[in-house]
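With one protein chain withheld, the remaining protein chains of the complex are depicted in position.
Chain nomenclature is as follows: A, B and C, assigned in order of appearance, with residue numbering initiated at 1 for each chain independently.
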Amino acid sequence: MSPTTEVRESSATAVHAPAGRRFELARYRDLSLVPVLLVLGVIGFIVSPAFLTSDNLLGVGQQATELSVLVLAEALILIAGRMDLSLESTIGVAPVIAVWLVLPDHGARFNGLGLFPAWTAIPLCLAVGALIGAINGFLILKLRLNGFIVTLGALTLLRGLQVAVSQGQSIVNVPTSFRYLGSASWLGVPAAIWICALLFLAAGSALAWLRHGRALYAIGGNAEAARAAGIRVDRITWIVLILGGLLAAFAGILYTGHYGSISADQGNGWIFQVFAATVIGGVSLNGGRGTLFGALTGVLTLQLVVNVMTLAGVPPLWNQFLNGAIIIIALIISRFASGEKQE
Amino acid sequence: MSPTTEVRESSATAVHAPAGRRFELARYRDLSLVPVLLVLGVIGFIVSPAFLTSDNLLGVGQQATELSVLVLAEALILIAGRMDLSLESTIGVAPVIAVWLVLPDHGARFNGLGLFPAWTAIPLCLAVGALIGAINGFLILKLRLNGFIVTLGALTLLRGLQVAVSQGQSIVNVPTSFRYLGSASWLGVPAAIWICALLFLAAGSALAWLRHGRALYAIGGNAEAARAAGIRVDRITWIVLILGGLLAAFAGILYTGHYGSISADQGNGWIFQVFAATVIGGVSLNGGRGTLFGALTGVLTLQLVVNVMTLAGVPPLWNQFLNGAIIIIALIISRFASGEKQE
Amino acid sequence: NRGSDSTASGSGKPAIGIDLPRADSDFWNSYAQYLKQDASSQGLNTLPVSNSQNDVTKLVANVQVFQNTGAKAVVMAPQDTGAIASTLDQLSAKKIPVVSVDTRPDKGDVYMVVRADNKAYGTKACEFLGAQLGGKGKVAELQGALSSINGRDRSEAFAACMKEKFPGIQVIELATDWKGDVASAKLQSTLAANPDLGGVYMQAGGVFLQPTLALLQQKGLLKPAGQPGHIAIVSNDGIPQEFDAIRKGDIDATISQPADLYAKYALLYAQAAAEGKTFQPGATDHQSTIIQLPNGLEDQLPAPLVTKDNVDDKSLWGNSVGK
């Protein structure tokens, strides 16, 4: 109940020294979860000597890969000022459709249509993801429907589509090419970790050093102004939504390889985690702010929490409670570490 | 001197008459789902003669009660420009805690603490709901945390709390007073329907004709302007959040009576439906727009869809797909019926 | 440096990692309690029990922790039978045997599957209901989630048996996503359209029992068994609430899914596995048979049909739990 407005306090102080300091702080906003990660590391180290083994840490890393690809997609979309809830269904439905198009139409527990050769499974899966993004983009940008509800509808619809196509089964007999990326190891480290790191690096660099990457911040910050500056707002937004669908489909490929089958509820309920990770990592829900590095720390925080809780042997009944509590605590720390209100 | 004034949507008035007409249209925005309801009614009538029986319609009505109380709560919160995702957990955890405080500490399958007499179960439950709303309000308004993520964290935390307190069980031995409202019938119509109608009527009237109700629209529409006009923005927002928690707890009471026990995942996953119903009913996610009548039509639409699909015998595999499709279709209809972009 | 704290609860026995599939259902909580009792009464060395909240990715993460903390055997209940495949491969590469409870993984080596046959549940329910209705009428089936293997097995067996043995009975399938309120809503619609509904098959008593009883009560359709207008109800799980309902005549039967035996034999096989024992297909000493699977063995535990006649049988786990 603050009676006094806090509007434009800063505009009263016309000086640049404080502006400079504000800026320094703001740069560290992306690092605000680093202390949380350190604390988790220390706790992990205390509760179990197994924590700091490369086995354990690589395990945590690989478990984080699929979620982090989704978080990458959502972070890009959020930075551009939009939202996509349907990613959590795309991660499941895109592989199912691809495999359904590819698998032979007889002889196995799950039969497909056999329309395409097996090696096309990955490109098809990515294409399906991109198509989903494109359709969402059409509904949001052309028909001007509310993006939150469109993608919420899409979330339900696509999950339904997956159930309908797969008849609710997990699909085990997927083509080997489809399974490779999620299960291979390169130089002793899961391939998925390398790929994820590469994706974050590439996208992070694009956001930091390329004009079209910077355009996302401009669009998310003030779409009208971006348009006035000559940025093709709708086109770029559309591309970002398509890219989001594509990344989600790619996460689906990693998931399939990692867990050995296309599971019937692959990604179900993940969108909450995706949002939690992205936002505690410092990406703004209102667009135009945040970095991929921050988002990555968000994923790692959530994943480490699960790991540490398991190592510590938290009573199963209290698992979920602690999960929620930690989201809120991380949010509080990130708010005070960055010193910024989150509205 | 707004640094980032957004584009204003509504049209302007070089010529006066057209603006008048636009405005008339805008008033019907709340009615934009009425054609959808009519179409559903016709389809229902065609697919089954049982559709238009009072048995069936009262059944649909009663099934809608708990969801519609949550929608009422969410609509109030959205109109005031906020969001609360944790309502879906409040509906479960508030009854569990109340019953746990009340039930005797021995002799039954689920033992409580026996701290209070049985008749206090309802007041306790409402108090717990209000307390949850108050805590959310504290985190959002005092600590200035992002409301979406705070209540997302609370959603997980509260569900976890329910699991921990109830030890994952459904609680069957609830006090009879607690079960009455959800199971009784008054004048041949389930009591819950009467109560819901009354709640919507009361809240709708308050929004239309009471100072503090009208203030919600001002706060949601432009909180700064409301503050400058002497409205106690934070206090009223806080009250609305508390009221939201209280209503969710009340929905929990109706639910318990209706389904005969406090089930372990009471309300789990409902928040998607709550948002879908509220937004296709014309309440804006950005605050300041929408009516409770519209929100009610949103709930009824979703509920009738399920009813008609069941009566039509839609293959279970396609149920979820159709559910999603119908959300999107209703959204499109509501967008073109109201003629307004939804952003 | 594996196994550094594997002797936490001591006695030099090999460490067993146990993952619970979920904490929010009566059945699985009973299972968890039996596990705890049995483990401590037998002085087993269990790692901290984890809970994968019905999410296979959490299960995999937890299993990885078991691996890293020196588990010599793992007990799990993968609710997603496909997505556990690569984890099973990994465990078998590390020579850690797996006991899978309740579900049979589609792929990957398992030491032993401990479960009752879900197809048998469906068939038993069908046979009982068909007999009750005399081979004609309408039956509503409250299914689980379509993506659940157990639910699907029950549905398929129920449908197949009805088609074959009781072609005169019309089955109305209602998908509920294991949600009581959805079940209630759909059952209500179905009752409006089919006032002559003669029976209900609930695939999970823990979820559907109370909502169904409350609905029938409200509609005045809850007549004790034997009276005209009684709707025959067969449930599944064997939790105490179902037994109460059978005693009162509200429902007719349930299939007791043996939570106690699940826990008991899961631990027994895990311990045996860790000690390097092996088993052969064939009859066992506890009224069950071990059968050979492509990827391991399966001990098919008995899942008795419980009716008014045997509801007070002390050996049913639902009669001994919780009190």
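Assume a residue touches a chain if its C-beta (ideal position, glycine included) is under 8 Å from a C-beta of that chain, and two chains touch if they have at least 3 such contacts.
Simple rule for what comes next: contacts and distances are computed from a predicted model.
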Practice task
Would you kindly match the missing chain to its UniProt protein name, picking from "Sugar ABC transporter ATP-binding protein", "Dihydroorotate dehydrogenase", "NADH-quinone oxidoreductase subunit N" or "Heme exporter protein B"?
Solution key: "Sugar ABC transporter ATP-binding protein"
Completion exercise
Out of B:Pro117, B:Gly188 or B:Gly230, only one touches the absent chain, namely B:Gly230
Fill in the blank from the handout: The one residue from A:Gly137, A:Pro175, A:Pro190 or A:Gly221 touching the chain left out of view is A:Gly221
Handout entry: Absent-chain interface as seen on chain B, which is shown
Key = 1-5, 8-23, 26, 208-212, 214-215, 217-218, 221-222, 224-232, 288-289
Completion exercise
In the full complex, chain A touches the hidden chain through residues 3-5, 7-8, 10-14, 16, 18-20, 22-23, 26, 205, 208-212, 214-215, 217-218, 221-222, 224-232, 288-289
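The rule is short, and it goes like this: only the chains that are shown with their structure count from here on.
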Completion exercise
If chain centres are mean C-alpha positions, then the most distant from chain B is chain C
Practice task
Indicate the whole-number Å distance between the mean C-alpha point of chain A and the mean C-alpha point of chain C.
Solution key: 34
Exercise for the section: Using mean C-alpha positions as chain centres, tell me how far chain A is from chain B in Å, no decimals. Expected result: 28
Handout entry: In chain A, residues with contacts to at least two other chains
Key = 163, 167-168, 317, 319-320
Practice task
Send over the residues of chain C in touch with two or more other chains.
Solution key: 23, 146
Fill in the blank from the handout: chain C contacts chain A in the complex at 1-2, 4-5, 20, 23, 32, 47-51, 53, 55-58, 60-62, 64-65, 67-70, 80-89, 106-108, 145-149, 152
Fill in the blank from the handout: chain C partner, complex, touching residues on chain A are 48-50, 53, 55-56, 59-60, 63, 66, 109, 163, 167-172, 183, 257-266, 269, 303, 306-307, 310-317, 319-320
Completion exercise
chain B partner, complex, touching residues on chain A are 1-2, 5, 7, 139, 143-150, 152-161, 163-164, 167-168, 221-222, 224-225, 272, 275-276, 279-280, 285, 317-325, 327-328, 331-332, 335, 341-343
